[in-house]
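Below is one structure, written out as structure tokens; the observations come after it.
A single protein chain has been removed from this complex, and every other one stays in its place.
This part shows subunit A:
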Amino acid sequence: MRLVRRTKAPATLHRGFVTPEGVDLRLELGGAGTRAAAFLIDLGAMLIVLILATIALAYIDRSTGADIAKILWLIGAFLLRNGWFVLFEMGGRGATPGKRLMGLRVVARDGARLTAGAVLARNAMREIEVFLPLSFLGAQAAAGTADAFLTIFALLWTGIFLFFPLFNRDRLRVGDLVAGTWVVQTAIRALAIDLGTATERPRAMFPEAALALYGVYELQTLEDVLRGGDPVAIGAVAATIRRKADLPDHGDDAAFLADYYTALCARLESGLLVGRHRRDKFAG
């Protein structure tokens, strides 16, 4: 299969995702651990629903004495097992409660709308990935006929499908493969404060040589340090910059770094305007 072929795997889980307007959104794929956690949360929730419904129906059964409660339970159990994932993923959020808690979302790989066919396919495949070997093993164990060979076979089967996402670079389940979907991480991020206008006080100016030291990579590392707000890191970075640029120490490392950031950012931005993108300090 094409996606399973060993190609040079990118280090990150970011993938290009070009909208019809031609902008690459660079989505981040859901990690294997996150997805496993989401699945376990869903299983737990399904189990709770099943137990509550069973208690309620047993109560109804006792008070009516008719078959209706048993019929409702059988059909309800079928709908719960097969409908939970399908109905939630077909909804506007494209996510089951477990996925939603973990910030995941099912998306069609081609960028088109997530169709009912895709959702049905990815979840029907779950039957052979997880439920078939487990129920098979359970039935055999209940009948007392589960020998070592069968157990090993069932575990091996489950293992192959369970760890399938780890063996391809897009973290696809067999269901994702067949349905043409993948699961992406959806972060909700607030707009962080603007470091450039964060202070009202007068700013320090820096000599040209001090600003020529660094490129974009260092600027953005500095941004992380400033947003992180860790005084130890700020002190260390401020000391390094002063030493390299041969600047005197007036105390107040945070203010010094904020000013230096603004000045460096302005310089690099003006470079961008004339098409000069200085990647890092090693670039010319």
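Definition applied: a residue touches a chain if its C-beta (ideal position, glycine included) is under 8 Å from a C-beta of that chain, and two chains touch if they have at least 3 such contacts; residues count from 1.
Keep in mind that, in the parts below, contacts and distances are computed from a predicted model.
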{"item": "Hidden subunit of the complex - UniProt protein name among \"Ascorbate-specific PTS system EIIA component\", \"PadR family transcriptional regulator\", \"Stage II sporulation protein M\" or \"Outer membrane lipoprotein carrier protein LolA\"", "value": "\"Stage II sporulation protein M\""}
{"item": "Residue touching the undisplayed chain, where the options are A:Leu156, A:Ala236 or A:Leu272", "value": "A:Leu272"}
{"item": "Sole contact to the chain not displayed, among A:Leu43, A:Ala58 or A:Ile71", "value": "A:Ile71"}
{"item": "Residue among A:Gly117, A:Gly159 or A:Gly235 that touches the chain left out of view", "value": "A:Gly117"}
{"item": "Absent chain, residues of subunit A that touch it", "value": "1-3, 17, 19-21, 23, 25-27, 67-68, 70-71, 74-75, 77-78, 82, 90, 92-94, 105, 107, 111-118, 120-121, 124-125, 127-128, 132, 174, 177-180, 184, 186-192, 194-197, 202-207, 216, 219-220, 223-224, 227, 247-248, 250, 262-263, 265-266, 268-269, 272-273"}
